[in-house]
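For reference, the structure discussed in these notes is given below.
Not every chain of the complex is shown here; the ones you see sit where they belong.
Chain lettering (A, B and C) follows the sequence in which the chains are written, and residue indices restart at 1 in each chain.
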C-alpha cells in the first residue's frame, strides 16, 4: 500500500493578518435541477425555485458585499452564465472574482478523463465568450473531483481548485505522485460550511426534507469562524444564492459578516487572492496516492 | 438559449403600510394521503391523522383568526370541500377567502394540458356546487405548476396563482413569452415558510421522519417576517391545519400573530386582496421562458 | 360521499381537575426489530439495543414513577411479556396498568380481519397466561388500526383503544356507521408526542438517521402539555423505555414530570382510568366512514 504525505503546513498569512476567510457563492440555477432530473424542465415551479438565486438572491448578496466592502468569489456553471449574462456582468463589474463551476453542474463521478475535460472546456468557453473572463479557479460541481482533475486544470492554466476536504488550510496539491509533477493550489471546503445541507429542498429532486433555521446555520458557521481565527486557519464558506438569498438567511449571513468585521486580523478576500498568496509561499506539494482496495 | 426577464419590481403597498403578510391555510385532508397511496383508505389511523385538520385544527384556527381579527385564505381541495361541507361553509361565512387547491391534491408533474385542466375544472365545480364560490386564486397541490398552468387559470377567470418560488414579492406573470400574452398575478411561496417540512410525518406515506419543535418553526418564521418588514416585502406563510392545529403548534402560530400585531405598518390580509392591489399597479409582466437542456 | 360526524366534544374532567395527562410506555423489545427484519435475530448488537428497555430502561422508569407517585399504562407486546415475565410482573405488582400492544409488534396494514384478530388473540393469551391480566386497553403496533379493529376489540371485551389521531380529546368511537353499532373509548395519540421520532435509530432497521437532543423533545412536550392544560384537554405521551430509558432522556422525562407536578388541576392517571371516566360521560359516539377514492 502506498504511504501518504504529511498534513498541510501552517500558513504564514500576509502581514497584519492571523487568519483568512473567503466567501464562495456557487451560482447553481436551473442547471442543478436539470442535471439531476431533466424532467424538471417541464416543472415551472421547480424552475422558478432555481431561478430565485439569479433573480432575487444574487442582487441581495451583491448589496450586502458592497455594504461590507468585501470581494468574494462566484463559482458559475456555464449554463448559468449563458442564461443570466447581465447578472454575471454585474458581478464581474463589481470587482468580484468569477470562477469555474462546471457547465450544467454535472455529476463528475465515474466520468472518463475526456468527458471530465470536455465539461471543463465547455465551462471555460462560456466564461470567456460571455464575460471575457479566463478563470484561474475551479470548484467542482458536487465537489466531485477525480485523480485526473488537477492535471486537466493545470493543462488549462488554472491556479487553484477548491473541492477537497482533507484540511482546513490551503496547500499545494501535486497533480500525481512521482517526479516532475506540477502542482495546483487547493483551498479545501467542508460540508459543514455549505448552506446546501442546511436549506436545500425540492421534493423528489434534492434535499433530505428537513429545512433548518438560519439561526442554527449561523451558530455553526460562527463557531467555525471563531476557531479558524484562533487556530490561524482559513475559513471557507460556500453559499448558494438560490437558498441563502432568502430574507431570513441573508440576515444570518449579514450577522456572520458583522462577526468577521469585528476580527481585526482576519483577511477576508477572494479565493484567487488566497491562492496567489499560497503560491508565493513555495510550499512542498502534497501527494494523494489513490488507495488500493485490499482483496478479501 | 432564451434570455430571462428582470426580477420582480418593488411593490408600493397601500398607504400606511410598508410591507404585507398573508396566511394561507392549505386544507389538505384524507385526499393528500389517498392520492399518494390509495391503500391508505383501509388504514383508519392514517385517515384519522388526516382528519385532524377538519375535525380539530380548523376550528382552532378560526378561533385564533377571530381573536386577532384577521382574514386569511383557505386553499381547499375539492375532495375536502365535499367531505366537510359544513366546515367549509363556516370558513366562508366567517369572511375568509376560499381558493382552489386541486381536487384530490393531485401530483401534477408530468400531466398533459387536458389532464391538468380537468383537475382544475373539477376543483372549481366542487367549490361552486358546495359553497357557491367561484375562486379567483389557485395554489397548486405540492406547488407543482406547468408552463400551461397560467393559461388554464386565465381561461377560467382566475386573478392569481400562488405556487412559484423565484421571488418574495408578488408580480404579474405572463402566461407565455411573446406578444399578446395575458398575465396572472403571482404571489410566491417558499418551502421555508411551510409547516409541512417542519411537522409532516405519516410512516411510509410522507415526511422525512424528523418532527421539529414548534419553537424552531417559530424562530424561522419570525426571522423571515422581521426581514420582510425591513425589506418592504411580502410574507407568505403556508399552514396545514392537520399539522399546525395541534396544541403546541397553534401556540407558535399565536406567537407569530402577536409579532405581526406589533408591526404597525404591516398589511395582514388575504391573498385575494394582495392580488387585487398588485393588479392595480399595472406592472410589466415577467416571462419565464422554459429552459433548454444543452446537448452533451 | 359520506358526510362525517362532528369533532370530539369537550370533556368534563373529574371534580378539581381542568385537564388530564397520561404516560404510556410502549414495551417494544427485540420484537419490533424482528418483525421488521427477521435477520436481526443474528445481529447481537441490534438485539442488545432492543433489550436496553427491559434490562435498563424499565427499572429506571419504575423508580421515576414511584418517586412522583404516579401510575402509568404499559402497552406490552405478547413477545415482550413472554421474554421478560419477571419484569412484567414487577410492573403489574407496582400497580400500573398493563395493556395490549400486539404480539410481535406486527405491522397490521393490509391484514385481513382474521389475521388482525388472530394477532390480538395471541397478545391477550400472553397477558393472561404470564400475568393473569385481561387487558381493557389496546394500542396498535405502529398505531395502525383498520376499520375492523373496534369490532375485534369490542368482541373481546376491551373498553378502549389508543391509536387514532384526529383529536386531542378522548371520545366514544362507533365500531361502524349505522344503527345498533357499539362503541369503544378512543384516547388519541400524536406523532409529536412520541419519543420514537426523536430518538429511534438502528442502522438499516429503523429511524431517519438523525438523533435529537432530549432538550428538544422536552421543549416540544412541555409546550404541548402547557397548552393541553390551558385548553382543558388531554396530554397523551408515548415513551419507549429502550429509547427514553437512556440517562439524558430519563432526565428530560423527569423534568416533564416536575412540570406536571406544578399543575395543580392536572389529572395524571392511566389510560384505563381516563377511559372509564369517559365511558361514564355517556357521549354520543362518533363515526368515521371510510372514504371513497374518486374516479378520475
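Note that in this section contacts are C-beta pairs under 8 Å (C-beta built on N, C-alpha and C of every residue); 3 or more make two chains touch, one makes a residue touch a chain.
As the structure is a prediction and not an experimental result, all values here were calculated from the model.
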item	value
Total identical subunits in the assembly as filed, 3 in place	4
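Here is the rule we use: only the chains that are shown with their structure count from here on.
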Subassemblies held together by touching, chain B left out: A | C
item	value
Inter-copy rotation, chain B to chain C, in degrees (Cα atoms; steps of 5)	90
Same-site or different-site touching of chain A by its copy chain B, using the half cut	different
Where chain A and chain C are represented by their mean Cα positions, the distance between them in whole Å	49
Centroid distance [mean C-alpha coordinates] between chain B and chain A, Å	35
Overlap residues in chain B, where contacts from two or more other chains coincide	208, 210
Chain A-facing residues of chain B, complex	1, 3-4, 6-8, 109-110, 140, 142-147, 149, 163-168, 188, 190-192, 197-198, 207-208, 210, 212, 216, 219-220, 223-224, 226-228, 231, 233, 288, 290-294
Residue ranges of chain A touching chain B (in the complex, touch as defined)	30, 34, 38-39, 41-45, 47-49, 51-52, 54-56, 59, 79, 82-85, 103-104, 199, 201-203, 208-211, 213-215, 246-252
